[in-house]
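Left out: one protein chain. Kept in place: all the others.
This part shows subunit A:
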Amino acid sequence: MSSRRSRSRQSGASRITDDQIIDLVSKLQQLIPELRGRRPDKVSASKVLQETCNYIRSLHREVDGLSDRLSQLLASTDTDSDQAAIIRSLLM
């Protein structure tokens, strides 16, 4: 465990160690397709943060685009609870 005590207590939060941050950043790295395969020590934290932001934005755009497509597909489809049951069984 890191024995750094140089940081003063932050307002309301317990002392955050560097190890914790490194841990969390590498955990994040594994979620990002761009960076997933790379070794954690080869990828800088700022790179991970940047790619995380890009990835979140692209996911938002995807949700957007899929909502758009659904709105057009549903316009000409009769959705009822039977259909919902079918879909549910396909997705589960």
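As a working rule, contacts are C-beta pairs under 8 Å (C-beta built on N, C-alpha and C of every residue); 3 or more make two chains touch, one makes a residue touch a chain; residues count from 1.
Note that contacts and distances are computed from a predicted model.
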Per UniProt record, name of the chain withheld from view ["Trafficking protein particle complex subunit", "Cell cycle control protein", "Proteasome subunit beta" or "IBH1-like N-terminal domain-containing protein"]: "IBH1-like N-terminal domain-containing protein"
Sites on subunit A contacted by the missing partner chain, in the whole complex: 10, 12-14, 16, 20-21, 24-25, 27-28, 31-32, 45-46, 49-50, 52-53, 55-57, 59-60, 62-64, 66-81, 84, 86-88, 90-92
